[in-house]
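Would you mind keeping the following structure in view while I ask a few things?
Complex shown without one protein chain; remaining protein chains in place.
On to chain A.
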Amino acid sequence: MTPLEARARRWGGAFGRTGLLMFFVSFLAFPFYWMLITTFKTTQDLHDITNNPYLFNDPPTLHHLVVLFEDTQYLQWLANTGLVGLAVVAITLLLALPAGYALARMTGAWAQTLGVAIFLTYLVPPTILFVPFSRIIAALGLQDSLWSLVLVYPSFTVPFCSWLLMGFFKAIPRDLEEAAMVDGLSRLGAFLKVVMPISLAGVLTAVIFTFTLVTQEFVYGVTFITSSASYTVSVGVPTFLVRGDVYFWGSMMGACLIASVPIAIVYNLFVDRFVAGFTVGAGK
């Protein structure tokens, strides 16, 4: 291969890759770009099929956002999401931190089996459990209450985070705790005073994942909650704003965009951890 040929080949490869990436980016990111454009267009512009939909045929407007924040319960839904998220994060950490540590430090074959069993419960989808849950929630008097979500969401965040934290704790050398225990700390003391402070990255990852799993959950939300004041964002926008014959497209797109982007940015920082958690064992 002459140097010229090699260069042509390299350029060809780079060119092909750029084309491929451009295709995928436009497919995957287009709906979000479309939300952005739609949010700031006038209703008249949106409803004129002779207009080029890619352009602002009227000047951009903030009208849809004003409607969203003043005439709908969007802010309430955001607040609900935050509240449920925080409560579920607290419950998840309380349960998953000790469980993850125990799974990481226990010896014996059944410890591993138990770890895998806990992780597998994460795979059990809401669509298998929502029917009995609807009755349980009604029996507990939690219908239409955010507490129903606070109670049920840990059923998938605890398994996932126990598994995730187990991985983190396994990466911490046992010598550290054993040294502390020689110095007179109990195992529990070593966990709290030695292991926890250096595991903040793991705890933060668990917090982020719990929070994003909560914001993404839809099935239990739509099953337990029927009054619009108790919706979370991911349930409120699709069920409440679509009701009726009139679609407020501008406000809806704004609602989707505002809730999606911050979650996407934060989640994006931690997505590699998520993948690592998923592929433990199958990786190498």
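The criterion applied here is as follows: contacts are C-beta pairs under 8 Å (C-beta built on N, C-alpha and C of every residue); 3 or more make two chains touch, one makes a residue touch a chain; residues count from 1.
By our rule, contacts and distances are computed from a predicted model.
The hidden chain: which UniProt name fits, "Ubiquinone/menaquinone biosynthesis C-methylase UbiE", "Nucleotidyltransferase", "Cation:proton antiporter subunit C" or "Sugar ABC transporter permease"?
"Sugar ABC transporter permease"
Just the residue numbers, please: which parts of chain A touch the chain that's not shown?
13, 17, 20-21, 24-25, 27-32, 34-35, 38, 46-47, 49, 52-54, 94-96, 98-99, 101-103, 105-106, 111, 114, 116, 118, 120-121, 123-125, 127-136, 151-152, 154-155, 158-159, 162, 186-188, 212, 215-216, 218-219, 222-223, 233-235, 237-238, 242, 247, 249, 252-253, 255-256, 259-261, 263-265, 267-268, 271-272, 275-276, 278-284
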